[in-house]
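I'd like to ask some things about the structure below.
A single protein chain has been removed from this complex, and every other one stays in its place.
We just call them A and B in the order they show up, numbering each chain from 1.
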Amino acid sequence: MNEIGDTRAAREEKLQGIGCRRKRIEDIRFTQGKGNYVDDLKLPGMLFGDFHRSPYAHARIRRIDTTKARALAGVVAVLTATDLKPLKLDWMPTLAGDVQAVLAGEKVLFQGQEIAFVVATDRYLAADAADLVEVEYEELPPLVDPFRSMAPDAPILREDIKDTTEGAHGKRRHPNHIFTWEVGDREATEQAFRAAEVSVKQLISYQRVHPSPLETCQAVASFDKIEGELTVWGTFQAPHVVRTVGAILSGIPEHKIHIIAPDIGGGFGNKVGVYPGYVCAIVASIVTGKPVKWVEDRIENLTATAFARDYHMTAEIAATRAGKVTGLRVHVLADHGAFDACADPSKWPAGFFNIVTGSYDFPVAHVTVDGVYTSKAPGGVAYRCSFRVTEAAYCIERAMDILAHKLRLDPAEIRMRNFIRREQFPYHSALGWEYDSGDYHTAMKKALEAVGYQALRTEQREKQEQFRRRETRELMGIGVSFFTEIVGAGPSKNCDILGIAMFDSAEIRVHPTGAIIARMGTKSQGQGHETTYAQIIASELGIPADNVMVEEGNTDTAPYGLGTYGSRSTPTAAAATAAACRKIRAKAQMIAAHLLEVHHDDVEFDIDGFRVKGMPERSKSMKEVAWAAYNAVPPGLEPGLEAVSYYDPPNMTYPFGAYLCVMDIDVDTGVAKVRRFYALDDCGTRINPMIIEGQVHGGLTEAFAIAMGQEIAYDEMGNLKGPSFMDFFLPTAVETPHWETDYTVTPSPHHPIGAKGVGESPNVGGVPAFSNAVNDAFAFLGATHIQMPHDPWRVWKAAEALGLQK
Amino acid sequence: MIPAAFTYHRPRTVPDALALLGAHPEEARAIAGGHSLIPMMKLRLATPGHLVDLGAIAALKGIREEGGAWVLGATTTQAELIAHAGLARVLPILRETALQIADPQVRARGTVGGNVANGDPGNDMPAVMLCLDAVLEVAGRGGARTIRARAFYRGAFATALAAGEIVTAIRIPAPPAKAGAAYVKLKRKTGDYATAAAAAMLSLEGGRIARCAIALTNVAPMALLAEAAAAGLIGAVPGAAAFAAAAAAAEAIADPAADGHGPADYRRRMAGVMVRRALAAAAERAGG
Partner (left out) sequence: MAKTAISLTVNGEKVEALVEPRTLLIHFLREQLSLTGAHIGCETSHCGACTVDMDGQSVKSCTVFAVQADGADLRTIEGLAAPDGTLHALQNAFREWHGLQCGFCTPGMIMRAWRLLQENPHPSEAEIRFGIAGNLCRCTGYQNIVHAISAAAATLAGASKEAAE
């Protein structure tokens, strides 16, 4: 069954299975410029669509005149809300139970809102025509500050639902109120605060940011009138959901809709939702009978395509004087913009924000979240995050530092005193989650030792003395962050999207030569699924990963799945992959036993085939078994070697990690320089360490950008400030620090291979590490909390408030 | 992000370029590297009917030494400037500045003349030219003339160039003996305009500052020559106290707008910090 003389190690190495730093299959095409992204697609007769958008944040539309646009040579159609209305497509449902205007007909509710969709023979003419659409507005007062949303005199934004007091998630108290979401024990928490020896309270804001994948959102829609079939190629992180929603919206039968997500140039949550551009491209194709391409530009992407965060969190911790936490209370004011288009599981209007107790053993906790409308773009997507987990982690990690500061305890020490202990897992949190596994103390100790934490604190104290003596204008900050993520949405008992349980799937077929075709319901946007799923299959089936072709993204061929976001691919589809492999292996074992002429209980799987127990020289390789599956199956067994698994995870997974950041801050300019960043991640079983490290590097870089400068900011008129990469902070290689990675391994007890997922951990844990470092630098002077982003002017202003800029 | 239509011209000589610009006085724009103009055209904030590309005019290219001064052809790219060893020896501040402009690809196309001439207060070269007392050579249909950089800038995108005129070269006098110069820029990231930046040049005699010039980038509608700040340093011993006084004088003339780089008071203070740092570097290079 194997090369004579091959050692077990050599046989395993040949498989390139779980744990190996396998080079990526995807890279072969990407490094040669042969990726297949949406905008690379050319179809005969293809038309181009472009939007005319609102310059105002809040205005009534008096008149839309498309005459000049229609008159331009090359223009084929111009769609407005009036054209969509008869098709009932002028509004579309959002994932959060709200509705969103596809094209604004009566009112515009944010700057950049879509008003008309112009279709022309090329993209240059479409841009010309979009400029020719004339709109007459009556300006209305914008509502920019979410804290003013529910004021009695606040302008009413959503006239379509102004009299509706019952929203998708319960009572609405004001026309600009969306929902109140409450979880935990209010009474017991109040009691804990009454009894508390000490408590802290702080408004912690996590500013509005934007995922900004390098490829913007785009689609090509092609409607075949004769067959009544619609094909859409698009930047979809969840193609099956798009198909189902498309069928419900359009009335086209689901089997006549073909959704294809080709290579995607980064997603980070930006490509989960359905945007007006997709809908308009589809309608335009139906109307014109031609394929229609829509590609948003970067300004449109930053202006109108889903933002992330914008959470204003008031956190309170009750504790003993010894620094043991006794209660947590958080109220969140959530700015959702003009429509509630959050991409959360349907019953979770604030996502999994109730992971906010973090890594700590809070006996009681209580959380309320109020979602409100403002005159801003809709969104609230999980930007490299599992549904508001980044907000929650930032909130608790900042609040723990604030508590430490009040108690004059070291930030690392206060965490050690409050960690959930290893023996407490599975751990039931005060806000209702069951943490699957963890060993926080071990991870934290390893991290502290790795960076020489005590020596750093000594150096910091010396620096502070020099600063006080005016010998230096530089301060040193040490940021400690210990995060617990909740990913892998999710178990059907918790999670659905529009009623569809959030399982995921794998369909695997072993061909006679031992080649494998595997398809999953997820969709890679750079995570390397083609490489890593094959590694799981290799280890599970004993066929080299190079013999496995992984395919995703085509709804005609892929099994139904909910897509890739929220670090869910490993906890769900990878589990389905392992489960499907095990079904195949069970059948293969029957065939192997038949070939070996023994009872199937007498054979066992061993690396790359089956052997008779106790007689390792009697064996059949998986490759031999595959061949036999098509011509020599035992009586009563169907031929073929194929399995499908739809995996409904029994629980979420809870990756965790310890991050430490050392920063030097130039007080004169406010420039903060990261001297060192150490990231220890525990994502359970490590499928491909190379890819894990790459994910951590990338996530940390995003976290760095968010903490140190990224902001989607509006002026008082609701105009987006700086909507291009000129101003929006995306660091280059020059600004980006060097990253150190490390790990511990605490497998998930319920996942078939023990893996937990890692893609989002560095963003979740990274932001508080950077922010805590900035705060830590000034804490010795009495600063308790400095709001993000920590761009130079804000850091400088924080120092000024401490009297350091005289 | 698609520009409006235009007619494209690629003249080979300066007179041809001037004739084209003159023939379409309202509609024509000259383009050199295009890294300011093309983005504006893509945003349709600029919609020239005629684009006169100066890129093929050999007379506008090149770096040469002439009578003790250095002459930079207007379409010399930042990359060419950076690569010029002779220039880097005599006027290293030019290379230092160019390296802080945008990124490698933009420097490969972006020209010194464009950076100096288009009047964008965010451009870095104007302050350096003010500091070095450069002279701009200008050609128009009425003939050629020279304009001191110190008389060139009038406001945001407003310069002393008359309609139809172009900058053809920049003449930079050789620095005095025992002089040092520096350009220090605070920015948020690569490709950003300055939060504030300062160019400083000084020469030393007997351990005291004999000559000095200071100029500021992006803290007013145009680059500013900080005359009082520099004048206050003449005769002073270089050091923190003297430089702090100069910084304060520079801050007094700064008039920055609040923008993504920060509020006005912060940017004004940063002008001072940049002046201090530029002076310290210049003094060190001058041998002080």
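One rule holds for everything that comes next: a residue touches a chain if its C-beta (ideal position, glycine included) is under 8 Å from a C-beta of that chain, and two chains touch if they have at least 3 such contacts.
Note that the coordinates shown come from a computational prediction; the quantities given were computed from them, not determined experimentally.
Engineer: Which one, B:42, B:178, B:208 or B:285, makes contact with the chain that was left out?
Structural biologist: Of the candidates B:42, B:178, B:208 or B:285, B:42 is in touch with the missing chain.
Engineer: Which listed residue (B:19, B:46, B:59 or B:79) would be found touching the missing chain in the intact complex?
Structural biologist: B:79
Engineer: Across the whole complex, list the residues on chain A that are touched by the chain not included here.
Structural biologist: On the chain A side, contact with the omitted chain comes from 23-24, 26-35, 37, 39-40, 42, 123-124, 212-216, 263-266, 268, 297-299, 525-528, 690-691, 693-695, 697-702, 724-726, 730, 732-734, 736, 738-739.
Engineer: In the complete complex, which positions of chain B touch the hidden chain?
Structural biologist: Residues touching the hidden chain, for chain B, are 1-8, 10, 34-35, 38-39, 41-42, 51, 53, 55, 79, 102-106, 108-109, 190-191.
Keep this in mind: only the chains that are shown with their structure count from here on.
Engineer: I'd like the Å distance between the centres of chain A and chain B, where a centre is the mean of that chain's Cα atoms.
Structural biologist: 44
Engineer: Within the complex, which stretch of chain A touches chain B?
Structural biologist: 123-124, 127-128, 131, 297-299, 668-671, 709, 721-722, 725-727, 729-732, 734-735, 791-794, 796-797, 805
Engineer: Using the touch definition from the top, list the residues of chain B that touch chain A in their complex.
Structural biologist: 1-2, 4-5, 44, 103, 186, 188-192, 195, 260-263, 266-267, 269-270, 273
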